[in-house]
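Removed from the display is one protein chain of the complex; every other protein chain stays in position.
First chain written, first letter: the chains are A and B, and each begins at residue 1.
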Amino acid sequence: MTAEHRSPILTLQGICKSFGPTEVLHDLDLTIHAGEVVALLGENGAGKSTTSNIISGSFPATTGEMTWQGSPFAPANPKEAMDAGVGMIHQELMLLPYLSIAENVFLGRYPMKFGRVDRKEMERRAHQGLERLGLDISPRRLVAGLSTASQQLIEIAKALTLNAKLLILDEPTAALGGEETKLLFKQIERLKAEGVGVLYISHRLEEIKQIADRIVVLRDGEKVREFDSADVPVRTIVEAMVGRKMEQMFPPLAAPRDKTVLEVDSLSAPSGAFENVSFSVREGEIFGIAGLVGSGRTELVRAISGADPIQSGTIKLDGDTIRVGSPRDAIRNGVILVPEDRKLQGVILEHSISDNIAYPNLDNVAPSGWVVRRRVQDFAALQIGTFGVKGKGRQTVNQMSGGNQQKIVIAKWLARRPRVVLLDEPTRGIDVGARSSIYEIIHELAAEGVAVVVVSSDLEEVLGVSNRILVMAAGRQTGILDHSEANDVSVMELATA
Amino acid sequence: MGNVADQGEGRSSITSLFSLSGATGPLIGLILLCAVLSVATDSFLSVRNFLNILDQITVLGIMAVGMTFVILIAGIDLSVGSVVALSMMVLGYLNVEAGYPMYIAIMGALCAAALTGMVAGLLITEFKVPPFIATLAMMSIARGLANMITNGSQIIGFPPWFNMAAIIRHGGYLTITVGVMLAVFIAALLFQQFRKGGRVLYAIGGNPEVARLAGINVKRATILVYTACATLAGLGGILLAARLDAVQPTIGIAYELDAIAAVVIGGTSLSGGTGGIGGTIIGVLIIGVLRNGLNLLAVSPFLQAVIIGLVIVLAVAAETFKHRGN
Partner (left out) sequence: MKSVFKTVLAATAMTAMASAAQADGHGLGVSKIGLAVPNLQADFFNQIKLGVEGYAGRLGIEVVTVDAKGDTATQVSQVQDLITQGIDAFIYIPAGAAAAAVPTRLARAEGIPVINVDREPDGEPGDTVIYGENVNSAYEVCSHIIKLAGGSGKMFIIHGQKGTTPEVQRFEGCKRAIDENPGVELVAQQWTNFWSPDEGFSIAQNMIQAHPDVKMIFGQADGIAMGAAKAVEVAGLSDQVTVGGYDGDVAALESLAACDTPFVVTATQSTQAMGVLAVNSAIAVANDASVPARQIPNAVLTTCDNAQQFVDKHP
């Protein structure tokens, strides 16, 4: 690193933030230099978002000072921060799908010429920005249909055309597969070399070790640890985050029983998303499905749960062929899905926890067709207690953290005593503490004799939680590995086969 | 993470029955409106005037119930005004022109109305036509059919008791038509709050994909909701025929907008999933009281239109502000 790159672009000194009487950030000091990646870690509620919101001008700090390239810095609104050179990339991408890439990049600040939008200039500059990130796409293309990773990069390109000196990336890889993550990291390295500072927020500790130069760990609004190198054991980071010794992330695996519950034979999708997939899952077995984005793993479990149609092949339950034309059919047979996108497919955010839990169980809660509120509440309270959801039945789901939302999604199903539970990305966007309790639930299910299928793009998770792992590549089944023979190398080999 | 305040022990059963959670603003508005009118004109606050208002909101109220269900599942039905006319013309044709007894004419009118709703529902679920377009088409089709029955002219000559059903106040209070409206209100409230089918509508409106993955038959429910909405519009048409003692194919133009306004004033969100019948009843009453009150105050017709528009904006804006405050 050159001396120029070591000069701090942003410093925070004694930053506190209170919302009403509650102080959510206590006395935070933080320095980010040009050309370095600082990882900001912590569980949900630790103060990561508050910190990034203060830096990006969403709201001011209550006390404390910031400096930007040596001079005092107190952005009154996001625009001021943006003009200074802070680029904030949100977790939820904010691109307009039916506008071109160039229009998205220059939204609201189109280059003008003779009183009209200068499309040529706009496209030229957008192209420059994309090139800087090694992205070879025409800026005239619509955003709709681009991969999530490309969209992420477009967001970054947008920040770069604003001459961002500091990028704040909030969970940039949450929706990315392995290859796409690699691409993103390559671009971050490139920006580092150009002297851009990066504040990187993520839950994925493995990737932080790859990308970060320094690690700052927050807990309950306080900085608890700072590591000057990313070469720290994951265990140490996790313990700093949760504030207690982790026995083990993943509970020990139990041996499955002998009886086969789910048999999938030569299953193919009409869309061609997967072809000719065969596997079986036994009682009490946790069966992992791994593969890169686009390998067809999500489509496979959706088809088994009746959410998507099937072209050919059979699904057997306890030896009998079942027909799953719709989710109703699958549910009646005891096959349930905890879907990939919690907020869009798993829960209704504006509705109460009780209602969310009751919806799939109305025939149990209200066998006569009459819904009695008290029974709904009692039923929900029982499930909330069983699964350790932190909340009251009448609270709406959007007041809950990601981990609690996921517990609600699982809770609403398990009252039906399913035979097969398909979990698609069960811990995406969930903090470490809540994650281990989801793993516990998965193991408890297996212990009760349920056949559990876990789909995940998190390699560590699939390896840690599964008895066996099915690996898919581009819609084909490339192998089934036993826990004893599976490791990240063997899985990745099959996933890229 | 925002700390979540305890919201106090469960709401009282009455408020939960009326599910006024989204409609406290409109309820306060309604009470204020009544208070102001009681002071401003001495003819407002009387049992008789209140009964008049009930008479006047009968058709709107029944249509708004169906519209509430449609909007709850994040749909819209623009055809109800035309369906009112179609139902009326079928009723008039069967009873007066073809000479069938009234109960057969009523069944026929309701069936014709239900059919339009079912077709709209099928278009929406099976052919993926957006509800706005499907019901816009149905609005035109139903209006055309209504006109075709008599080639545009009106039908009069119903049996005398038919008009009496809308005029004679049994026990001094209740005309049969108002009674029908109250029965529809009660049935809809019970259905929405306590029937499985009613609760399911909230899930569909909240997020149809979640509902489908939860094993709810979203298509069937959608078709039934549009059928029910059209059938209620048809019922509204029958009551309107009783009130006017005549039927004509040009009646009911823009009624769908009144129904939508009542639902929205009552706190049901156009994006679906929240709100309900309780709020809609208040919304209907606000419109009814306002129109009645402005007439009693002899406010000029032009100014009335302005005031009604302002009230719609106020009701919805107040609700939005309340949400922002939370």
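As a working rule, a contact is a pair of C-beta atoms (placed from the backbone, for glycine too) under 8 Å apart; a residue touches a chain by one contact, two chains touch by 3 or more.
These numbers come from a predicted model, not from an experiment.
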Please provide the labels of all shown chains that the missing chain touches. B
Given the contact definition stated above, which residue among B:Ile251, B:Val264, B:Ile282 or B:Ile312 touches the chain not shown here? B:Ile251
Missing-chain contacts on chain B, rising order, are 41, 43, 46, 48-49, 52, 55-56, 59, 152-154, 156, 159-161, 163-164, 166-168, 240, 243-248, 250-253, 291-292, 295-296, 298, 300-302, 304
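Here is the rule we go by: only the chains that are shown with their structure count from here on.
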Cα centre of chain A to Cα centre of chain B, whole Å, reads 43
Hey, which residues of chain A end up touching chain B in the complex? 22, 44-45, 305, 307, 326-328, 330-332, 337, 339, 344-351, 355, 358-360, 362-363, 366, 369-373, 377, 391-392, 394-395, 399, 401, 412
Which of the residues in chain B come into contact with chain A in the complex? 1-4, 6-7, 10, 13, 16, 193-200, 202-203, 206-207, 209-217, 273-274
